[in-house]
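The complex appears here minus one protein chain, its other protein chains still in place.
By written order: A and B. Residues from 1 in each chain.
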Amino acid sequence: MRSSLISNRRLILLLTVLLTPAMQVLAESAYVTENSKAAVLERCVAPTDVMRRNHMDFLRHGRDDTVLRGVRGLEYSLAECIDCHASTDASGKAVSVADEGEFCQACHGYVAVSPACFQCHRTTPDSAAGRESLGYRFNANPRHPVGQPVDGETDHEQ
Amino acid sequence: MSKMYYRELYCGAPVRFWMGLATLGSIIAIGLGAAYYMEHNGHWVTGMSNQVVWGLPHVFAIFLIVAASGALNVASIGSVFGGPLYKPLGRYSGLLAIGLLAGGLMVLVLDLGRPDRLIVAMTQYNFKSIFAWNVILYTGFFAIVGVYLWTMMDRSVGKYNRPVGFAAFFWRIALTTGTGSIFGFLVAREAYDAAIMAPMFVIMSFSYGLAFFIMTLITAYIWGDREIGDLRLTRLKNLLGVFVGAVLYFTLAQHLTNLYVSQHHGIERFILLDGGVYTQMFWIGQILIGSILPLFLLYSPAFDKSRWAIVAASVAVLIGGFFQIYVIVIGGQAYPMTLFPGKEVIESGFFDGQVADYAPTFPETALGVAGIALALAMVAVGARVFKVFPETLED
Partner (left out) sequence: MSNKSDSPSTDRRQFIGGTLAAAGALTLAPGVILHALAANDKATAGASGEHRWGMVIDTNKCADGCSACVDACNSEHALEGHDRPATDAVWIRPVKLKDKQTGHVNRLVMMCQHCEHPPCVDVCPTNASFKRVDGVVLVDRHRCIGCRYCMMACPYKARSFVHEALSDQSVNAPRGKGCVESCTLCVHRIDAGGMRTACQEACEKEGHAAILFGDLNDPESEISRVLKTHNSVQIRADLELNTGVRYLNL
C-alpha cells in the first residue's frame, strides 16, 4: 500500500511540474465571458480555484444524485453553470458555452479535453416554457447577488 | 506417425500474399470509414431504426462470433477428445478462432451508439444481463485461446495443454450458449423466447466454424504449396456433414415446437410462409443452400474426395448460416410484436401491428464485410509470423 502511495505521489509531482505552465496561464486569466450573468457576480458557487480544479468532480457526483436518486436543486448543477456563464451576443441571443472562446471551450480547448457533457446537455440557457417546474430552480432568486458576501466560504473545502 | 514440423506459411508467390493483405487492408479501411460515417451522422444513415434496432452489422458480428467459437472445434477434438488426425490442426484452429472473434467484436463494438464508452461496458456490469456476461465471455475467450495456443506451440508448457484445452472447450460452449441466449430470453418477442436458441447456437457454431476452418485451410495450403492428405480431409468433411445435419434437426425442432403453440402461429407463418424476403431467405438461403446443397456435396458418391466439392460445401454452409442468422436477427424483429392479443391495430403513432421495413445500406454492409476481412487478415499475418501450419498434412 505504502509503495503505491509513493508512486502516486511521484506521479502527481510529475504532473504538477508538467502542468505548472498551463496552470499559470489559467491562474493569470480571470476568465468569465463578458455579457454573461457570471460577469457581474462576485464569485461562483465555490471559490474560483476550487471550481477550476474540481468542477468536473462536483458535476459528476451531482449527476448521479440527480439521475439515479432524483435529488434536484444541488449546489452544483450543470444547468446553472450554463445559465450563468453563457454570454449573449450583440442582439441579446445566448451564445453556446462550447463555441470558440466561450466559457467552457476556452479552457477545454486549451487543455485539449473535450467536455462530453454537451453531447447530451444543451449549451445555452433554456428559456423554453416548463423550466420553472424543474427541481433545480427551487430557489428562484439569484443565488449570489453582487456585493453580498457569501457565507460558508470555507465550508466548501472540507 | 512421423514427427510433425510446423513452419510459417509463405505464399508461393510473395506478391500474391502482399496483394491479398493489401486488399484485406483496404476493405478494413473502408469499413472503418463507414463506421466513422455512421457514428458521426448518427444511425439514421443506416437501415436500422427504432423498429429494427439490430441490423446487418449484428448479423455479421453474431455470425463471426458464433463461427469463432466453432473454429476452435478442431483443436478441442485434437487435445480434449484425443483425435490424432486433428491434433496437428490445433494451432490453426486456435488462430482462426481468435481472428474470427476479433472480426466479429470489431463490428459489434463499432456499431454501438456510443463506441467511445466501451470502457463503461468493461467496468459496469449488470450480471442479470446476458450481454454483460458475454463481454466477459468474449474477452476471456481471447485470453484462454491465447494460453491454449501457447501450450500448443511451446514444449515447455506443453504438459498443460490438456487442462487448458478442457478449459477452452467449456469456455467456448459457454460463449455460444451466451450468444444464443441473447435471443433466448426476450420474453416480449415471439421469435426470441425459446430456450432452444442456446443449444442451437452451439450446434450452429460447430457447423459454421468448421466450414470456415476447412475453407481457409484448403486455401492456405494451396497458397503455401503444401500438401493435405485425403484421409484428413475426409474426416473433416464427414464431421461437417454431421454438423450440418444437426443444425437442420435443431431448426426443425425449433419450428415444430413453435407450431404447436397457437400464440406462435403468427411468427411461424411469417418466417415459413408469407414473410416475403425472410421466407425466401429461410427456404432458399438456409435450407436449400445452407443445408441440402452441402449435404449433397458432402455425401454424394459423385464427389468422393473432390476438394472442389468440399470447399463448395463449406462456402454453401457459410452462406446458409449467414441467412439463418439474418432470418433470426432481422426476421424476428421485422415481425410485429403482439401487444393487444385479439385486437387489430387500425391506427398507430409508431407502426404497431405492421411488419417493419429494413433495407441495409452501404455503410453497415461495409462495416460487416470489414469484420470478415479483419478476421482473414489476422489469420494471414498470424500464419506467416507464427509456426501455425504443419509443413505437410500428408496422411
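We take it that a contact is a pair of C-beta atoms (placed from the backbone, for glycine too) under 8 Å apart; a residue touches a chain by one contact, two chains touch by 3 or more.
Source: prediction; values computed, not measured.
Asker: In the complete assembly, which of B:Ser26, B:Gln124 or B:Thr219 touches the absent chain?
Answerer: Result: among the candidates, B:Gln124 touches the missing chain.
Asker: Out of A:Leu18, A:Val40 or A:Val71, which residue would touch the omitted chain in the full complex?
Answerer: A:Val71
Asker: Could I get the residues of chain B that touch the absent chain, sorted low to high?
Answerer: The list for chain B reads 39, 41-44, 49-51, 53-54, 112-115, 117-118, 120-121, 124-126, 128-132, 134-135, 182, 185-189, 192, 333, 337, 339-340, 342-352, 356-357.
Asker: Even though one chain is hidden, which residues of chain A still touch it in the full complex?
Answerer: Touch set of chain A with respect to the missing chain: 5-6, 9, 12-13, 16, 50, 53-54, 57, 61-76, 79, 119-124, 126, 128-131, 133-139, 152, 155-158.
The rule we apply is simple: only the chains that are shown with their structure count from here on.
Asker: On a C-alpha centroid basis, what's the spacing between chain A and chain B, in Å?
Answerer: The separation of the two C-alpha centroids amounts to 48 Å.
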